[in-house]
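These notes are about the structure you will find just below.
As you look at this complex, bear in mind that one protein chain is not there, while each of the others sits in place.
Presenting chain A:
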Amino acid sequence: MKTHSLRHYGVIALLACLLFAPFVAMAVDDPSEMLPDPAQEQRAEAIGSQLRCLVCQNESIEDSSADLARDLRHVVREHVARGESNRQIMDWMVNRYGNFIRLKPPLTIGTLLLWVMPLLALCIGTGVAWWTFRRPRTVTPTPLTDEERRRLSDLTETR
(Lines give C-alpha, C1' and ligand atoms only; values in the text may rest on other atoms or scores of the structure.)
Protein backbone atom coordinates (compact mmCIF):
# COMPACT_ATOMS: atom_id res chain seq x y z
CA MET A 1 0.00 0.00 0.00
CA LYS A 2 2.77 2.38 1.01
CA THR A 3 4.90 1.68 -2.06
CA HIS A 4 1.81 2.05 -4.18
CA SER A 5 1.12 5.61 -2.98
CA LEU A 6 4.82 6.47 -3.38
CA ARG A 7 4.63 5.43 -6.99
CA HIS A 8 1.58 7.63 -7.37
CA TYR A 9 3.57 10.58 -6.04
CA GLY A 10 6.30 9.74 -8.50
CA VAL A 11 3.88 9.84 -11.41
CA ILE A 12 2.40 13.13 -10.20
CA ALA A 13 5.88 14.65 -9.84
CA LEU A 14 6.77 13.49 -13.35
CA LEU A 15 3.59 15.00 -14.76
CA ALA A 16 4.28 18.25 -12.91
CA CYS A 17 7.81 18.33 -14.37
CA LEU A 18 6.47 17.77 -17.88
CA LEU A 19 3.77 20.36 -17.37
CA PHE A 20 6.25 23.04 -16.29
CA ALA A 21 9.05 22.03 -18.66
CA PRO A 22 8.12 24.66 -21.30
CA PHE A 23 8.45 27.43 -18.72
CA VAL A 24 11.84 26.19 -17.61
CA ALA A 25 13.02 26.03 -21.22
CA MET A 26 12.04 29.64 -21.81
CA ALA A 27 14.02 30.78 -18.73
CA VAL A 28 11.06 32.90 -17.70
CA ASP A 29 11.74 31.68 -14.18
CA ASP A 30 8.36 32.58 -12.90
CA PRO A 31 5.00 32.31 -14.71
CA SER A 32 3.97 35.51 -12.91
CA GLU A 33 6.46 37.30 -15.17
CA MET A 34 4.24 36.54 -18.15
CA LEU A 35 1.62 38.90 -19.44
CA PRO A 36 -1.99 37.75 -18.96
CA ASP A 37 -2.83 38.37 -22.62
CA PRO A 38 -1.30 35.48 -24.67
CA ALA A 39 -1.00 37.64 -27.82
CA GLN A 40 0.91 40.33 -25.90
CA GLU A 41 3.06 37.71 -24.17
CA GLN A 42 3.93 36.23 -27.57
CA ARG A 43 4.94 39.68 -28.86
CA ALA A 44 7.05 40.31 -25.78
CA GLU A 45 8.80 36.95 -26.30
CA ALA A 46 9.42 37.78 -29.97
CA ILE A 47 10.98 41.12 -29.03
CA GLY A 48 12.96 39.60 -26.17
CA SER A 49 14.40 36.90 -28.43
CA GLN A 50 15.91 39.70 -30.57
CA LEU A 51 17.58 41.39 -27.59
CA ARG A 52 21.03 40.40 -26.41
CA CYS A 53 21.56 39.69 -22.74
CA LEU A 54 24.39 42.11 -21.87
CA VAL A 55 25.69 39.73 -19.22
CA CYS A 56 25.85 36.47 -21.17
CA GLN A 57 26.35 38.32 -24.47
CA ASN A 58 25.52 35.34 -26.71
CA GLU A 59 22.09 34.64 -25.32
CA SER A 60 18.87 36.51 -25.82
CA ILE A 61 17.17 37.97 -22.76
CA GLU A 62 14.42 35.37 -23.20
CA ASP A 63 16.96 32.54 -22.88
CA SER A 64 19.19 34.01 -20.20
CA SER A 65 18.60 33.62 -16.49
CA ALA A 66 20.85 36.58 -15.56
CA ASP A 67 19.35 39.20 -13.26
CA LEU A 68 19.69 41.93 -15.86
CA ALA A 69 17.93 39.76 -18.46
CA ARG A 70 15.03 39.31 -16.05
CA ASP A 71 14.84 43.07 -15.53
CA LEU A 72 14.93 43.70 -19.27
CA ARG A 73 12.19 41.07 -19.85
CA HIS A 74 10.13 42.88 -17.28
CA VAL A 75 10.75 46.24 -18.99
CA VAL A 76 9.82 44.80 -22.40
CA ARG A 77 6.55 43.45 -20.98
CA GLU A 78 5.76 46.80 -19.38
CA HIS A 79 6.22 48.54 -22.70
CA VAL A 80 4.17 45.92 -24.57
CA ALA A 81 1.35 46.25 -22.02
CA ARG A 82 1.48 50.02 -22.57
CA GLY A 83 0.71 49.35 -26.23
CA GLU A 84 4.05 50.42 -27.73
CA SER A 85 5.09 49.11 -31.13
CA ASN A 86 7.97 46.65 -31.59
CA ARG A 87 9.93 49.43 -33.27
CA GLN A 88 9.42 51.80 -30.32
CA ILE A 89 10.58 49.18 -27.82
CA MET A 90 13.62 48.29 -29.93
CA ASP A 91 14.55 51.98 -30.21
CA TRP A 92 14.17 52.39 -26.45
CA MET A 93 16.65 49.55 -25.90
CA VAL A 94 19.10 50.74 -28.58
CA ASN A 95 18.98 54.24 -27.09
CA ARG A 96 20.33 52.81 -23.83
CA TYR A 97 22.61 49.96 -24.88
CA GLY A 98 23.45 50.77 -28.48
CA ASN A 99 23.11 48.47 -31.47
CA PHE A 100 25.07 45.87 -29.50
CA ILE A 101 21.82 44.84 -27.78
CA ARG A 102 20.30 43.81 -31.12
CA LEU A 103 21.09 40.19 -31.91
CA LYS A 104 20.46 41.00 -35.57
CA PRO A 105 22.73 43.92 -36.44
CA PRO A 106 21.20 46.65 -38.62
CA LEU A 107 22.73 47.54 -41.98
CA THR A 108 25.05 50.50 -41.35
CA ILE A 109 28.43 51.62 -42.65
CA GLY A 110 30.07 49.71 -39.80
CA THR A 111 28.20 46.47 -40.51
CA LEU A 112 28.27 46.74 -44.31
CA LEU A 113 31.16 44.28 -44.61
CA LEU A 114 29.27 41.83 -42.41
CA TRP A 115 26.17 41.97 -44.59
CA VAL A 116 27.87 41.83 -47.99
CA MET A 117 30.35 39.16 -46.91
CA PRO A 118 28.32 36.20 -48.27
CA LEU A 119 28.12 37.86 -51.68
CA LEU A 120 31.75 38.90 -51.50
CA ALA A 121 32.84 35.38 -50.50
CA LEU A 122 30.84 33.92 -53.39
CA CYS A 123 32.48 36.33 -55.86
CA ILE A 124 35.98 35.61 -54.52
CA GLY A 125 35.27 31.85 -54.54
CA THR A 126 34.01 31.98 -58.12
CA GLY A 127 37.03 34.02 -59.14
CA VAL A 128 39.47 31.59 -57.51
CA ALA A 129 37.66 28.58 -59.02
CA TRP A 130 37.67 30.15 -62.47
CA TRP A 131 41.35 31.02 -62.20
CA THR A 132 42.27 27.54 -61.00
CA PHE A 133 40.22 25.47 -63.41
CA ARG A 134 40.55 27.57 -66.54
CA ARG A 135 42.14 25.70 -69.44
CA PRO A 136 45.89 25.64 -69.02
CA ARG A 137 47.49 27.98 -71.49
CA THR A 138 49.68 26.20 -73.99
CA VAL A 139 53.04 27.58 -73.11
CA THR A 140 56.07 27.15 -75.28
CA PRO A 141 58.89 26.13 -72.95
CA THR A 142 61.77 28.55 -72.88
CA PRO A 143 64.50 27.28 -75.22
CA LEU A 144 67.59 25.76 -73.61
CA THR A 145 70.56 27.98 -73.13
CA ASP A 146 73.88 27.09 -74.75
CA GLU A 147 75.21 25.94 -71.39
CA GLU A 148 72.21 23.65 -70.82
CA ARG A 149 72.44 22.25 -74.35
CA ARG A 150 76.10 21.46 -73.78
CA ARG A 151 75.32 19.68 -70.49
CA LEU A 152 72.56 17.71 -72.13
CA SER A 153 74.72 16.53 -74.96
CA ASP A 154 77.46 15.60 -72.45
CA LEU A 155 75.02 13.49 -70.52
CA THR A 156 73.56 11.74 -73.55
CA GLU A 157 77.00 11.01 -74.96
CA THR A 158 78.30 9.27 -71.81
CA ARG A 159 75.19 7.10 -71.88
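Heads up, the rule we're going with is that a residue touches a chain if its C-beta (ideal position, glycine included) is under 8 Å from a C-beta of that chain, and two chains touch if they have at least 3 such contacts; residues count from 1.
Methods note: contacts and distances are computed from a predicted model.
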### Query
What does the UniProt entry say the missing chain is called, choosing from "Chaperone protein HtpG", "DsbE family thiol:disulfide interchange protein", "ABC transporter permease" or "Hydrogenase"?
"DsbE family thiol:disulfide interchange protein"
## Note on the structure
Across A:46, A:68 or A:144, the one contacting the chain not displayed is A:68
### Message
In the whole complex, not just what's shown, which of A:39, A:119 or A:139 touches the removed chain?
### Response
A:139
### Residues in chain A touching the chain absent from view
54-55, 57, 67-68, 71-72, 75, 94-98, 100, 132, 136-137, 139
